Structures are given as structure tokens and as C-alpha cells.
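The complex appears here minus one protein chain, its other protein chains still in place.
So, subunit A:
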Amino acid sequence: MPNGANNRPSMRPRGRAIEQQRLPAWQPILTAGTVLPTFFVIGIAFIPVGVGLLYFSNGVQHFELDYTYCKTSDGKTCADKIAEAPGSSCECKIQFNITDSWKGKVYVYYGLTNFYQNHRRYVKSRDDFQLLGDVKKTPDQECRPFAFQSLNATYKEPIVPCGAIANSMFNDTFQITFSNSGKEVKLLKTGLAWESDKRIKFANPSGFDPANASGVFLKTQKPINWQKPIYNLGLNEPGNQGLVNEDFIVWMRNAAFPNFRKLYAIVSDDQEFFRYGFAAGNYELTVSYTFPVTKFDGTKRLMLSTTSLLGGKNPFLGIAYIVVGCLFLVTGIVFIFVHIKYGKTTQEMISVTPQTPY
């Protein structure tokens, strides 16, 4: 024994449970007795959930109209016309029919396909400080090449709103006429954007005066592709003018996929035939067609839709639940057979000896 061992203070560990790794622990031991019921419970629970989801989805009324190649009165497509004269606008009309009358609030969307709002360079091509009203600042370099407009060889002014997203803002306009009454369907252009976006991410420059909207945007230029400057968006609509224009805000929220839809308007319920929803009958859509998509094989659609508790019409989730539920049931049944044929009892499972093969 080393000398002095007795003189040293005892090194004996205190032996608390946490140090001895003896804290109570729980481990699920997956046996046939616990796993099989789980499979059936999940299977049985998922199928009704799926049915419920399908029910919600099917309850949604939905109408889509592809107007990409709509024709003008002279038989030419608007797509061709605006391709010939970029920046011009073209008017075309399409008749459509809604067979059943819809109940509930009706939303009007425009849908684009093959349009990559999620391209990396596109997504970051914006200046959030400018969008908050700081229009005097030098636009963020991410906005390039949509940051400045050269007015002559030496002088350029910042573009407001700068960047590729703003520059490519969807600018077709729709007019829907209810043929049965011959009246234009009244569409609301507010309540389209998220409150948070409107409050936190977008704001007009301080001193913005709706009566003299251009004042605070002095020495700025409109985006190259735009036909009117930002302060003329939502003209005469209180709270919807300039940088807080809801069409603009909706566009600025990048879509996740190249095929997407965006809220265009809400059908006003403050009009005859549309008080409780959407009336069945014939309609005429008049499109002011300015947004080119055919060059890159894109399409443009008008969508009318009600919503359910879970938003728009999409049966996928319901079907997925039902399929997964069924898979669980089938697997459960297969496992039961496997268990009956090859299974071991829990007792057998836990009595492991050195001879047990593993």
C-alpha cells in the first residue's frame, strides 16, 4: 500500500445516481404485443382522418380557365400581339359557365405555370429597406440589374421598387361580367395580402400623401417593365396605394414552385346574385393582357375558388392519409401472420442466454 494513503482525504466518489448512471430510464421494448396494436390503431385512426380531409377538399368549389392563348376580336392571340409590341396591352374576352351556384366567400386567383419565382437570383433580387419606404437610399446591389435607370450618359436614378421580383410583377387585369344580369361582378382588391406583410414588411415613405402620391417618390424611376409608377398602383383606394398596394405585396411573396397561384381579388358579397356565394350561369371574362409568358412556355389561368377549413382544393392529403392508413392495416395483418407463424413470446425474447444466437 502506498505510504500515506490513509492520510489523504478519501477519494471515494459520492455515488449519486446521476454519476453512477443509475437514473431511472425507460426504453420502449418493441414486441409483437405492442407493435401490432400500434399498427392497427394508426391504420384505423388515419383512414377516417383521410376521409375527413377528402370531404373538406371536395367541398371546395373550384373553377379554372386558361387564357394564355385567348384571342382578340380580330382572331389573333393576345400573346402574339404583345410579343410583337412589347409593353403594349391587348384585350380579349372569354365566355365561361358556372354550372352550380357556390356557397361561401369566392376568391379570384391568377395562376402561372413554368414561372420560376423561386429562382435563387430572383428571390434575393429585392431591397427590403426600400420596400419599407426608404426610397432615397441606393438600392441594394442584389437588385442589379434592376436597381437604376440611366436617364442620360451620366445621370441615373434608383428604381423603386427595385429588383427582378418587382420588375416582373403580374399586370394583367380581369373584368368578369355576369351574362345573366349583364352586370360586371364587383371585385374587392383589398384583404388580399397578409396583415403582417402589410404592417411589417411594406410601408410608404414617410410624408406619403395619397393626394400627391408622386411627391415622396421624386427622383425615383418605375421598374423597366412597368407601365405606371408604384404610386399609381391602387390609385384612389385608401390604404392600398404605393408600396403597400396589396397586389404588389402578394406578388412580392415568392411562390414555392414554378406552378403557383396568387390571390387577385375577392368577389364582393355586397351585390346581387353574389350575396351568399357565386351564382350559376354564364360569365364573360375580359382580360387586359400585358404579361408575356408564352416565350418560356408558361401559361396563365384565372381561378375562382371557395375555401374550406383547410384552404383550397387539394385531395392529396386526404388520399395520403387513407393510403397510409391502409398500408398500416395491411402491414399489421401481414405482421400478425408472421408473428403467428414465426414469432416468439415476450418471455422467449427477454430470456437471453450466452447460447442465444443473435
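We take it that a contact is a pair of C-beta atoms (placed from the backbone, for glycine too) under 8 Å apart; a residue touches a chain by one contact, two chains touch by 3 or more; residues count from 1.
One rule holds in what follows: contacts and distances are computed from a predicted model.
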| item | value |
| --- | --- |
| Listed names "Vacuolar fusion protein CCZ1 homolog", "MMS19 nucleotide excision repair protein", "Phospholipid-transporting ATPase" or "Trafficking protein particle complex subunit 2-like protein", with the criterion being the UniProt name of the chain not displayed | "Phospholipid-transporting ATPase" |
| Which of A:Gly52, A:Pro229 or A:Pro258 contacts the chain that the document leaves out | A:Pro258 |
| Which of A:Phe115, A:Phe178, A:Phe278 or A:Phe328 contacts the chain that the document leaves out | A:Phe115 |
| Hidden partner chain, touching residue among A:Lys71, A:Lys105, A:Lys136 or A:Lys186 | A:Lys105 |
| Option touching the unshown chain, where A:Ser89, A:Gln149 or A:Thr307 are the choices | A:Thr307 |
| Contact partner of the left-out chain, one of A:Ile29, A:Ala45, A:Leu151 or A:Ala280 | A:Ile29 |
| Where the unshown chain meets subunit A, residue by residue | 1-6, 8, 10-15, 19-23, 25, 27-30, 105, 107, 109, 115-123, 125, 144-145, 164, 167-168, 192-194, 225, 250, 253-263, 266, 292, 295-297, 305, 307-314, 316-317, 320, 349-350, 352-354, 358 |
